[in-house]
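One structure is given below, encoded as structure tokens.
Only one protein chain is missing; all other protein chains are in place.
Here is chain A:
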């Protein structure tokens, strides 16, 4: 099947006009599969980290949301140990007018504002709720340990 123009255009824009702190490069053998890096936002415990993600555009895209997963280990209440992300726009709030770019910006925003009230990693969320400083300390530690710039 030929590649929809939408994917071509998005890929091109991601390459020519990347969002700050975000890169998304399609695989040579599968243009629907992207290697993504997101820089941890300043002012968050993830600052200075370079997080690797994978992003896949299913056949139904843009009617169905892209599948996004963290490959770098991260201590975050809305991201579980397998890297799955709890983000409304990746599920029921998905709209076909959203794009790879907006999704990745939302992921980056999720890093600056964790939401322990809607947790995916329950233990991390509990830690965040009970001892915010301590939890953020671990997030920072993990960032330095696993998401150091290479």
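In this text, a residue touches a chain if its C-beta (ideal position, glycine included) is under 8 Å from a C-beta of that chain, and two chains touch if they have at least 3 such contacts; residues count from 1.
Here is the rule we go by: contacts and distances are computed from a predicted model.
Q: Looking at UniProt, which of "28S ribosomal protein S18a: mitochondrial-like protein", "Anaphase-promoting complex subunit 2", "Rab-GTPase-TBC domain containing protein" or "RBR-type E3 ubiquitin transferase" names the chain we cannot see?
A: Listed in its UniProt record, the absent chain's protein name reads "RBR-type E3 ubiquitin transferase".
Q: Of the residues A:26, A:49 or A:62, I need the one that contacts the missing chain.
A: Touching the chain that is not displayed is residue A:62.
Q: If the hidden chain were put back, which of A:26, A:66 or A:119 would touch it?
A: Checking each option in A:26, A:66 or A:119, the one touching the absent chain turns out to be A:119.
Q: Residues of chain A in contact with the chain that isn't shown?
A: Output for chain A: 4-6, 9-10, 15-16, 18, 60, 62-64, 78, 84, 86, 88, 91-92, 95-98, 118-120, 122.
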